[in-house]
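== subunit A ==
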Amino acid sequence: MPIQYYIYLCLVLFSIGIIGVLTRRNAIIVFMCVELMLNAVNLLLVAFSKMHHAAALTLNPAATTGIEGQLFVFFIMVVAAAEVSVGLAIIVMLYRNTHSVDINFLNRLKN
Partner candidate 1 sequence: MIPVLLILTPLVTGLVSLLLKQSETAKGWALLSSLVSLIIAIAGVFFYPKQQLVFDAAWLPDLGSRFALQMDGMGKMLCLLTAVSFPVIFLATYRNEYRNAGRFYALMLLTQAGLTGVFVATDALLFYFFWELALIPVYFLCSIWGGERRIPVTFKFFIYTFIGSLLMLIGILYVYFHTPDRSFAMHSFYRAVLDARMENFVFWLFFIAFAIKMPVFPFHTWQPDAYEQSPTAVTMVLSGVMVKMGIFAVIRWLLPVFPHASVHFADVVIVLSVIGILYASLIAIRQDDFKRLIAYSSIAHIGLMSAAIFAGKSAGLNGVMVQMFNHGINVIGLWIVADAIEQQLGTRKFSELGGLAQKAPALAVLLAVMAFANIALPLTNAFVGEFLMFNGLFQYNMWMAAVACISVILAAVYTLNMVQKVLYGSTGSITEQAGETAPNVQWALVLLAIGIMVLGVYPQPMINLTKDSVQAVLVNR
Partner candidate 2 sequence: MSTTEILFYFLSALAVFSAIMVLVSKSPVHSVLWLIVVFFTISGHYVLLNAQFLAIVNLIVYAGAIMVLFLFVIMLMNLNTQTEPQKHIWMKLAGVISGGCFLMVLISLVRQAGDMQGKTALMKTGNIGLIGNLGKALFQDYVVPFEITSVLFLSAMVGAVVIGKK
């Protein structure tokens, strides 16, 4: 597949994630949109990894070029998992105190 297609797809997904962050008020949904962004990145990484791999194969059939991209995805997933645990803990804590997950209500701190 031409790499542009993957880039377009991932950028679209990434932008949808951004739009989600910008348009939703529910902290959990916002967080989910961030996860969507991360997944778009992951997919793009894999696509690039395969692209570089394809390029390397023309010179050396045993080349492992591109593997670092997939490993990076692995680390992103790890980090994402850790973030989710912390993030959800924070959201729950806030919910316990305010009974709301609306980020528009987060305006005690301003100016």
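Keep in mind how these were chosen: all candidates are chains of the complex that A comes from, given by their letters.
Just so we're on the same page, a contact is a pair of C-beta atoms (placed from the backbone, for glycine too) under 8 Å apart; a residue touches a chain by one contact, two chains touch by 3 or more; residues count from 1.
Treat the numbers as computed from the prediction; the structure is a model and nothing was measured.
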{"item": "Options 1 or 2 - which one, within this complex, touches subunit A", "value": "2"}
{"item": "Touching residues on subunit A, where the partner in the complex is candidate 2", "value": "1-9, 11-26, 28-29, 31-33, 35-36, 39, 42-43, 46-51, 53-55, 57, 64-68, 70-71, 73-75, 77-86, 88-93, 95, 101-102, 104"}
